[in-house]
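Heads up, one of the protein chains got dropped from this complex, but the rest are sitting where they should.
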Amino acid sequence: MARALKGPSARRAAVSLRDPMAPRLFRVRRLRWETADVATFDLEPSGRPHPCGFAPGQFNMLYVFGVGEVPISISGDPGAPMQFVHTVHQVSVVTSALCRLSRGTTLGVRGPFGVGWPMAEAQGQDLVLVAGGIGLAPLRSVLCELVRHRERYGRIALLYGTRSPEDLLYRQELERWRGRVDLEVHVTVDRAAPEWRGHVGVVTTLVRRVAMDPAKTLAMVCGPEVMMRFALQELQKHGLPPGRIFLSMERNMHCGIGLCGHCQYGPIFVCRDGPVVRADRLAAWFGKREV
Amino acid sequence: MRKGGPMDPSPSTPSPLVTIERRDIPALFQALTARGYQVVGPTVRDGAIVYDRLAGPDDLPAGWTEVQDAAQYRLARRRDQALFGYAVGPRSWKSLLLPPESCLWRGRRTTAGFEPIKELTPPPRCALLGVRPCDLKALEILDTVFLNGPFADHGYAQRRERLFIVAVHCTQPGGTCFCASMGTGPHAAGGYDLAWTEVVGPSRHYFVAEIGTARGAAVLREVPSAPATAVEREAAACRVTDAAAKMGRTVETANLPALLDRRLEHPRWDDVAARCLACGNCTSVCPTCFCAAVTDVTDLTGGRAERRRTWDSCFTLGFSYIHGGSVRVSAKARYRQWLLHKFDTWQAQFGTFGCVGCGRCITWCPAGIDVTEELRALRAAPPTPPEMTQEAPHAHP
Partner (left out) sequence: MHTLETFLAQHPFFAGMAPHQLQWLAACASNVRFEAGTYLFHEGDAANHFYAIRQGQVALEIVAPGFEPITIETLEQGDILGWSWLVPPYTKQFDARAVDHVVALAFDAACFRAKCEQDPALGYELLKRFARLIGQRLQATRLQLLDVYGTRP
């Protein structure tokens, strides 16, 4: 009767024994604005410093006292584990309140929760990372890990699309990654002024620019669901089967620990069996309306 | 065998059956209250049999039964004085484990930021008197969700430890019952401290009881009882067997999840959506529905904040709200989500069905929507052509 916990459970970081609904106290160490409405936070524990271990692709529930809680992917470098890094898009009451916090302010953190990207399976493989908009945030952790242990992986390509040049995230890092000869980085925007000298067009148009051997490639896709749907189609057109494509799903979350029911997507709880899911697991459901 | 949970596993050899006379039921109440339990059980109120605190055996619905059908519930008088001669009413036991409203966390603002306020009020110890096998299975299902997942619910665990369960094997199934089809009744398989079958004859009224745990045995020692005779055992057993044949509804469960996976876009959903009011009654009365909203509130000064959990329903429009809109906008999508969760995706998530066959959703749906009927219609109709040719769904890991 017991639900088998095979592959995905191996991608969870250690589970905390404390009450998972009670926030831990953290404070803002640094805040920098990536764009007009997106900010990146470095958070450190309020009390004694302690390691903030996580797996790339996991998320925290961030709590602003008296305002509310919101799930945000962890964007930090797994190799720099004494803090949590989060990139927040200002779109709601809670995220706006988050973006109004200043250095030293206390906030609550619950997590890390969820199943992350398949870093173990990725070893020895060629990797294609497809990021749309804020979807680059959870993939940043992956890139940091890949770069730290570059010799463990084959060819690596990052395909990043966003709305316009003004919406680019992690510009300095993007430049550093583009500068490396052992990484392929393609950036595109949906529209641009003539000064922009890069690609213009949707991110799916970048897929054909990557030479892919489907038998030894894994793809990690993150972005708005409709963009992931088209990226999935495009990758499959280039021979990649759904069993080699990983998506980061998103649904309404309240508890973050699989006990409130809100984030259900067909057979999975996005917070507990995701957010990272292998595409073939959702075959019957992905793309169906109002699921 | 259920893992974890606070109940000791039932002894591998069946415990001897004992007989308790009707006149000795007050002794059971005394034994329970002496141990600090609040006795909670069925009682008549507002035209229904609900679960509430019982002051004594006189609060039990002696001589009452229910007449249930789709969108119909009424009480009726029995010809005898049976204490448990009915099925299940609109309430279930989940409100004792998952209160409709509870506080998860409190904090207060400080100069440095904020800090938690620790207030410890242990939950009361409750003895549940008259738990039906379907509801017992529902408790087992909730245990799987709240105790055996990657994260356990601390409040649930506390409340669960403090429950004493007296189960009653069913002899009078209701018009909407289908526990036999779901494999959850009318006989309770385990997970109780004590369980009994009520036998009401022309000259005798007694209970044939079995012990489930050491705790149950200790309580029973304070209640007059005698080893059950062969005649008494037979009388009890055949009443339960008869009940299995008198179910109001049936469901074919073979291959149900795989079948439903291939009918996500079937026209039957439009059919039921035309009738469904998305009122959420079904989720309210269902003994396994556990969806809850987590909200953060603050007092007027903003100095104290609380995190609260309240019952929620997947039938509300806001349930699936994300990025400025809801994913499941239509009532059709929301009904589909609920039915598929109970009979399809619950298997992938927790390894069992989410439905125990209690029939409450059928009785309490104002539109009289019958899940057994919907499932029958979905099974009978072929999948739509696109879904017929799609790859077989990935086996749920």
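Order as written gives the chain letters A and B; numbering starts at 1 within each chain.
As a convention for this text, a residue touches a chain if its C-beta (ideal position, glycine included) is under 8 Å from a C-beta of that chain, and two chains touch if they have at least 3 such contacts.
Please read all numbers here as calculations on a predicted model, not as lab measurements.
Student: Of A:Thr40, A:Gln58, A:Thr162 or A:Asn252, which residue touches the hidden chain?
Tutor: A:Thr162
Student: Have a look at B:Pro202, B:Gly324 or B:Pro385 and name the one touching the chain we're not showing.
Tutor: B:Gly324
Student: Tell me where the left-out chain touches chain A, residue by residue.
Tutor: 37, 89, 91, 132-134, 162-163, 167, 188, 190-194, 196-202, 204-205, 223-224, 226-227, 230
The definition used in the following text is that only the chains that are shown with their structure count from here on.
Student: For chain A and chain B, what's the span in angstrom between their mean Cα positions?
Tutor: Chain centres of chain A and chain B, defined by C-alpha means, are spaced 38 Å apart.
Student: Chain B touches which residues of chain A in the complex?
Tutor: Going by the criterion above, the answer is residues 1-4, 6-9, 12, 15, 19-23, 25, 27, 46, 63, 65-69, 91, 105-108, 250-252, 254-255, 257-262, 264, 266-269, 272-273, 280-281, 283-285, 288-291.
Student: Using the touch rule from the top, collect the residues of chain B that touch chain A in their complex.
Tutor: It comes out as residues 1-3, 104-105, 107, 109, 112-116, 145-146, 148-151, 153-154, 261-262, 264-265, 290-296, 298, 302, 305, 307, 309, 312, 314, 319-324, 327-330, 332-333, 337, 340-341, 344-345, 348-352, 390-391, 393-394, 396-397.
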